[in-house]
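Omission of a single protein chain aside, the complex is shown with its protein chains in their original locations.
Right, subunit A next:
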């Protein structure tokens, strides 16, 4: 699971109001290499919940001098875009789980695939 996806995921259990952001408890993390695309990264940045991204990066120990608030004029700053690209698309959680901040319900992650299947009562 990449952090870009994590930034989009919420708990869809019925009755949960604030199921975002899901707390990452990772036991295995991997860093891949992916081709950098500046237009994609700069388009995705406004969609991101920046504080959730920084928090997720900290949980994985990958915060590496990313600013805690978004800098203005980030489109021109290629170094910044590369850092964001790395944290969004190259860092991957392979094993672990995602925990709902409201209910504490856990969604396990196995082989990089989070299991979002609900049980009977949800």
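In this text, a residue touches a chain if its C-beta (ideal position, glycine included) is under 8 Å from a C-beta of that chain, and two chains touch if they have at least 3 such contacts; residues count from 1.
Heads up, the rule we're going with is that contacts and distances are computed from a predicted model.
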Among "Integrator complex subunit 11", "Serine/threonine-protein phosphatase 2A 55 kDa regulatory subunit B", "18S rRNA (guanine-N(7))-methyltransferase" or "Dynein axonemal intermediate chain 1", go ahead and choose the protein name stored in UniProt for the chain not displayed. "18S rRNA (guanine-N(7))-methyltransferase"
Out of A:10, A:27, A:51 or A:64, only one touches the absent chain, namely A:10
Absent-chain contact - pick from A:17, A:71 or A:119: A:119
Hidden partner chain, residues of subunit A it touches: 1-2, 4-5, 8-12, 19-20, 34, 37, 39-40, 43-44, 47, 49, 89, 111-120, 122
